[in-house]
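This structure is in C-alpha cells; I'll ask about it shortly.
Subset of chains shown; positions unchanged.
Order as written gives the chain letters A and B; numbering starts at 1 within each chain.
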Amino acid sequence: MNRKIRMGMVGGGRDAFIGGVHRIAAQMDGRIELVCGAFSSTPQKSKLSGKDLFLPPERVYGTYRDMIRKESKLPEGERMDFVSIVTPNNMHYPVAMASLDGGFHVVCDTPMTVNLDEAQNLERKIEATGKLFCLTRNYTGYPMVKEARELVAKGKLGKIRRVVVEYPQGWLAERLEASGQKQASWRTDARFAGVSCCMGDIGSHGHNLTEYITGLRITEVCADLNVFVNGRTLDDDGSVLIRFDNGARGVLWASQVAIGRANGLNIRVYGDKGTLEWDQEEPNSLIVRWPNKAAEVRRTAMAGISKAAASAARLTAGRPEGYLEGFANIYASFAAVVAQTIDGKAVDETKFDYPKVRDGVRGMFFVDTVVKSSASESKWLEVPE
Amino acid sequence: MNRKIRMGMVGGGRDAFIGGVHRIAAQMDGRIELVCGAFSSTPQKSKLSGKDLFLPPERVYGTYRDMIRKESKLPEGERMDFVSIVTPNNMHYPVAMASLDGGFHVVCDTPMTVNLDEAQNLERKIEATGKLFCLTRNYTGYPMVKEARELVAKGKLGKIRRVVVEYPQGWLAERLEASGQKQASWRTDARFAGVSCCMGDIGSHGHNLTEYITGLRITEVCADLNVFVNGRTLDDDGSVLIRFDNGARGVLWASQVAIGRANGLNIRVYGDKGTLEWDQEEPNSLIVRWPNKAAEVRRTAMAGISKAAASAARLTAGRPEGYLEGFANIYASFAAVVAQTIDGKAVDETKFDYPKVRDGVRGMFFVDTVVKSSASESKWLEVPE
C-alpha cells in the first residue's frame, strides 16, 4: 500500500474522552490518518471539533448518515476506508449497521451494543456484508497480556485449573449521576447501558481478557450482583463463580464502588505447571511462578519473551508502555488486515490479533447470563454461544 | 503474679513443625515457660523430645492422659497452668476434653476439631468447666491486622460493602500424599482432616480473618469446591460467594494447588468511605485507600497507628515483625487473662483479644456449610450459629 488507511470517526467531539484515545491510538504508528468525522449529534459541535482537528470543513459532517452517504460517493483512496465508532453505547449499533451497509469496515468501542439482539444482528450483518469489524477490547493489546496468552498457548502453565479476574473501580462509590456527570449518567441508566452497569461496562472486559489469555471459554456462571448506592437500578458491583469448558474454575468480580481503585483490572491464571499474574495498572510486568523455584518478573520488551509480545512493543526494555500503546496495538492489527484488503488480497481475518464481532457477541451472552443468574434461584446457568 | 505461667504441651515432638512454633510464640515475651509435655504418641520419642528441650525427665510424659493425671496432683505453682495442644487435628478434641476435665486451661492449634459435633461438645464443656480456651487463629495476631480491625471498628471505612479474601497455597499441586509426606497425608485423608481439606485447613483462616477484621458475620454462602489432583477425595481448591449480616457481599477463595504461592492469605475490605488491603506475606504494610486522595501505606509500629496495633508490636518502626511475633501475640493475650485468673481476679474473657471456642465453632459451621453448598443445587445456604 502506498498510502495511509483513511479513518472516519463518529462521536468523539469536544468534551468526549474516548474519542481522543481512539485518534491517538489509530494514528500512533503512522499507518492510519483521520480524514473525516461526524463528531457530535449537534452539527455545530461537530464542525468545531473538526476544526480543532485541522480537518477540511467539507469532510466534517453534521450527522453520521450524512457522512456515510457523502463519503460513499468519493473515489476510493480519497474516501474513508473505515469508520471508528466512539459514541455513547446505545449508538454503536445503528452507526455500525449503517456503516457496514455503506460499504465501510468498522472499528467499534466497547461494549459492542446495549443488548444481545443487537449484537447478534450485527454479527449477521457483518457476515452478510463481508466487511471487517474490530471491537476495541483494548486490554488485550498490552505486550505482557500477549506474553501471558503465549505462555498458556505453548502449554508452559500446563492445564489451566483456576482463574481469578478482578476489576475494581471506585468512581461510582457515591451517586455521581445525581450531579449530572455525563459518564455516570448514561452508564447507570438502562436506556443507554442496557441490562447492566458494572458487569456490562467492566466485568465484560474481565470476561474478554480471561478468554483471550487462557484460550478457554467460560461456560457456566453463578452470579451475585449488587446495587450498593441508593437510587440505582443497575448493578454497581458483583461477583461471579465461573466454570470453563476444560473443567477449570474460578472467580470474576468487578466493582465500581471499590473506593480508591482507579482501573484495577487484574488476572491470575493457575495451571498444573505454573501460574501467571498481570495487573493493568502496572502493565509492563508479568509475574510467572513455577513449582519450587523463584518467581519471575517478565517485563515488556525484555530479552527472551515471545515473538507475539516482543512485536507488540514499540520501545526497548525499560521504557514503559501504557494504555495508549496497548490500544494502538488493536488498531495496528486492524490496519494490517485493512491494508491487505485494500491491496486486493484475500485475507484470513482469524490470523490477525484483534477482537472481533464474535468476542462482542460472547461478551453480551456473558453479561446477559450473569444478570439472569443473579436473579435466579438456580445455582448454575449456562452461557449460550 | 510473681512467677511465669506454666505450660504443658501435647504433641510437638521431634520432626513436628507447629509444636516448635508454639514453643517460640508462647515463650517469646518471657511470661510463659514450658514445664512439661507429652510430645509424641510414641513414649520413647516423647522422652527424647523432652530432653532436647532440657526438661526434667519426670515432667516428660509418655501419654497425655498420664500428663494430665500426674500434673493434677502437683501443687499449684508447680503444676502446669494450661495445656497447649499441637497434635494432628483428630487428637485436638480428646486432648482438649481431657485437659478441661483435669482442670486445665487450654490452647489449641487450628482447626479446633475435625467435625462440628466435636466443636459443639467442646464449647459446652468449656462452658461447664469455666476454663479458658484459646484457639491459635494466629493471623489475627499481626499488628496490621489489628490496625485493620480498628479502622473498621472506628467507622473510618464507613459501612462495609465488599470483602475479598484469598488464601492461595501451591504445595498440594501434585499428589504429595502419595510420597508419604506426613503433612499432606493427614490433610487429604477424611479420617484425620474431616469433611474438607483446603477449606478446613486454610479457607477457615480466611473466614476467621474476615470476621475478625470486619466485625461482621458471614451468614450465607454459595460454594464451588474442587478436587484438581487425581486420587483425592477432599477438596484442594474452592471458591465461595459470601454474604454478611449487614448486607455486605464478597468472595472467599482458597487453593492448595496455586503453584508458586507459599502462604498467600490476603484480604481487601471495601467500605463506603474507604478501602483496606492486607497481605500475610508482607504483613508489615496495610494499604488504606480513600476517595480522591493518594493511597496510604501504614506500617507496623509507625507513628499514628491505633493503640491496639501499636501495642501488638515489640519493635520500633522499620524493624519488620513476622509470623512468630503475630503468633506470640495470641499467647500474650491468653497469658494476660490466665495471669489474672491465677491471681484470683474475676476476668471478662471477652476483653482479651485472642480467638476463643466460639471462633472455632463458627469456623466449623462455615466449613460444614461450604461443603454442603458445594454439593447442593440450591444457590444459597445459611451458615448456622
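One rule holds in what follows: a residue touches a chain if its C-beta (ideal position, glycine included) is under 8 Å from a C-beta of that chain, and two chains touch if they have at least 3 such contacts.
A quick note: this is a predicted structure, and the numbers were derived from the prediction, not measured.
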Same sequence throughout, 2 chains drawn here; counting the entire complex gives 4
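As a working rule, only the chains that are shown with their structure count from here on.
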Interchain centroid distance [CA atoms averaged], chain A/chain B, Å:
44
Touching residues of chain B toward chain A in the complex: what are they?
161-162, 164, 166, 168, 170, 173-174, 222, 224, 226, 228, 237, 239, 241, 243, 249-251, 253, 255, 257-261, 270-275, 288-291, 293, 295, 376-379
